[in-house]
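Up next, subunit A:
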Amino acid sequence: MKQPTLARLLITVALTLLGGCGQPSETASVTVYVSEDQVFSEPILKDFEADTGIRVRAIYDTEESKSTGVMNRLIAEKSNPQADVYWANEPIRAEVLKQKGIAAPYDSPNALGIPAAFRDPQDYWTGFSARARVLIVNDRVEDKPRSIRAYVAPHWRGRAVIANPLFGTTTSEVAALFTVWGDDEARQFMAALKANDVGIATSNGESADLVAAGRYDFSLVDSDDAVNRMRQGKPVSLVYPDQAPGGLGTFIVPNAVVLIQGAPHPKAARILVDYLLSRDTERKLAFADCAQIPLHPDVPMPPELKPIDRIRVMPVDYAAVAKKLVEIQPFLKSWAGL
Partner candidate 1 sequence: MSKRLTLWLAVLLLLIAGALPVLDMLLRSLFIDGRFTLEAWNGLLADSRQWLLMRNSLLLASLVTLFTFVLGVPLGILLGKTDLPLRRALTLLFTIPLLIPPYIVAVAWSGLLQLLAPGGDIAGAWLFGLPGCVLVLSTVFLPIPLLLTQVLLRSVDPQMEEAGRLATGWRGVLAGITLPLILPGVLLAAVLVFLLALGEFSVPNYLRYAVFPVESFTQFSAFYDFSAATTAALPLAGVALILVLFEALLLHRHGWRLHSAGGGIDFLRIPLGRWHGGLLLAVALAGLLFILLPIGTLTIQSLGSYGEALRRAGGSLANSLLFATGGATLLATVGFLIGYLIQTRSLRSWRAVDTLTLFLLALPGTVIGIGLTGLWNRPLTDIIYATPLIILIGYLARYIALTSRINAAQLAQIPPSMEEAAQIAGAGWYRRIFFIVIPLAWRGLLASWLVGYIFSLRDTGITLLVHPAGAETLPVRILTLMANGSPALIAALCVIMIAATLVPAGLLWAILASHRNKRSGEEVLA
Partner candidate 2 sequence: MKVVELKAVSKSLDQVPVLQAIDLAVSAGERLVIFGPSGCGKTTLLRLVAGFLAPDVGSLVIGGELAARDGRSLIPPERRNIGMVFQNLALWPHFSVRGNIEFGLKARGLPRPEREQRVAAMLKLVGLENLARRKPGELSGGQQQRVALARALAPHPDLVLLDEPLSSLDPALNDRMRKEIVRLQETLGFTLIHVTHNREEADEIATRLIGMEQGSIVERPLPANA
């Protein structure tokens, strides 16, 4: 055990020094900052290393609320970028990078087939493998909620729980509602939500657990949270909300990949972007525990998932959502009572 460890140590030092001092070859390595959970993203990047021979040096994000995150590094490093690629777990962050002049446009050949709704019109970011914001419902509930409006229906008073809207995809969805409904209606909805005694959980995962345990009847969570509980055999089912014709639609949160402006290894960076946007990557992420919905048509997927073309998608402009998100932070803070 001792010798391999020592060898590894030396290799690590050598490689980090090498990586810092000069680039031996343009495609020897690629640096990627990752906000998608490491548990899911790391295997993909390992496959990339094995398939291409390009060494990946990655920095992973911690859970959203738990750190400053790699986004801040990208921003702080703007003047002298260290990263080549940013793998965002939602387009909002990619939008922020675009607005701050940190992203570079790249139209990947593999982006072909991904619906325009999940791509930046100027190709500063491209979406892939998505989570849907779905309702996880306990099976003892017979008349299942079909819309997020169920949160404010008197019938469900005190029976619903939602993750703290200050964090994560919940924030994004609330911001999306503000852009779709307009400020007044969205604020009314939030007020009604509170008046209807909604429970507040610390994360989507906790919301899902609370519903699985029967403490609440339903919750708005990420699709992977729901699929996971179902795979664990918990008495829950998954409802795509607002699917009725003319309805609001389900909010979709794709991953997004961004090429960094001034990337030190631009060639390797493009290879990685292409790799992430491939149908193969989408397939792997669909079958992994994160159960993400492929955005390319006809990618194989597990039976719990619904193909993207059969979901009624909430029509949002992610750039507008990104702006709105910053705008409504004070409102959300006071709403959450912090």
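Candidates were picked such that all candidates are chains of the complex that A comes from, given by their letters.
One rule holds in what follows: a residue touches a chain if its C-beta (ideal position, glycine included) is under 8 Å from a C-beta of that chain, and two chains touch if they have at least 3 such contacts; residues count from 1.
Worth saying up front: this structure is predicted, and the values here are computed from it rather than measured.
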Touching candidate for subunit A, same complex, options 1 or 2: 1
Contacting residues of subunit A [partner candidate 1, same complex]: 5, 8-9, 12-13, 15-17, 19-21, 31-33, 37-40, 42, 56-69, 71-73, 75-77, 79-80, 82-83, 96, 100, 166-167, 171, 202, 205, 213, 215, 289-290, 326, 329, 333, 338
